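Excluded from the complex is one protein chain; the other protein chains are retained at their positions.
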Amino acid sequence: MRLWLAHYWLYIKAHKEMEEGGSQLVLQTAPFDARFPYTNQTKNCWQNFVDFHRCSKKLGEEHESCKYFKRVYTSLCPKGWVDNWNDQVEAGTFPGRI
Amino acid sequence: MAARIVNRLNWMSRRFYAAAVDSSKMTLAEKEAAESKHAESTMKTWKNVSIFVAVPAILICAYNAWVKEKEHHTHPRPEFLEYAHLRIRNKAFPWGDGNHSLFHNPHANALPEGYEDEDH
């Protein structure tokens, strides 16, 4: 219920902004990924986080394709997980291979 | 189901021992003697398997394990990394100081704080 309210609030806010300023705010979330067809998106979130870091290592964080991975994992992952994983990456104890 | 399995086992052993001779015209003593004789030949088979298959197999595997372990001990142990999923201590072990696992090996097993000794 609370989640739904939050979404609804964001939706109203975006529309208001668009009506007022005519700004081009585009609302989007992670697209459907055939590798993760089920409701549980944990590994989708994980895969995009790992892909972002692999991408950044190769092309740099600011590269457009890396930004895509970041957008997807930011949409999918709970913030706590991302914070935790970022700490682990920094400490060199992240369990994924980057 | 269980009844069928037990019956089957009994049937198998009966068939097994009676297979060599026609048992219908024998007395109980004769049957027992025949069974005993058959069991003796089966015993010899398994004795031979034990001596000529099992013993060499164990020796070969023992030699193989010896070589592999010797080779393995020349490698340095992996560096200690504080992974969150390793060395979990949600609750103290009920023995000792509560921080060492039951088969703790100071050389191979790190504590949450790291290895206890230097690698050698």
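Each chain carries a letter (A and B) given by its place in the written order, and its residues are counted from 1.
In this section, contacts are C-beta pairs under 8 Å (C-beta built on N, C-alpha and C of every residue); 3 or more make two chains touch, one makes a residue touch a chain.
Convention: contacts and distances are computed from a predicted model.
Per its UniProt entry, the chain excluded from the display bears the name "Cytochrome c oxidase subunit 3", taken from "Cytochrome c oxidase subunit 3", "28S ribosomal protein S24, mitochondrial", "Elongin-C" or "Ras-related protein Rab".
Judged over the whole assembly, touch between the missing chain and the shown ones holds for A, B.
For subunit A, the list of residues touching the undisplayed chain reads 42-43, 45-46, 95-97. Listed by residue number, the positions of subunit B touching the unshown chain are 2-3, 5-6, 9, 32, 35-37, 39-40, 42-43, 46-47, 49-50, 53-55, 57-58, 60-62, 64-65, 68-69, 72, 77-78, 81, 83-89, 94-95, 101-105, 108-109.
Keep this in mind: only the chains that are shown with their structure count from here on.
In this assembly, the C-alpha centroid of subunit A lies 50 Å from the C-alpha centroid of subunit B. Put simply, subunit A touches subunit B in their complex at residues 88, 91-93, 95.
Within the complex, the subunit B residues that touch subunit A are 81-85.
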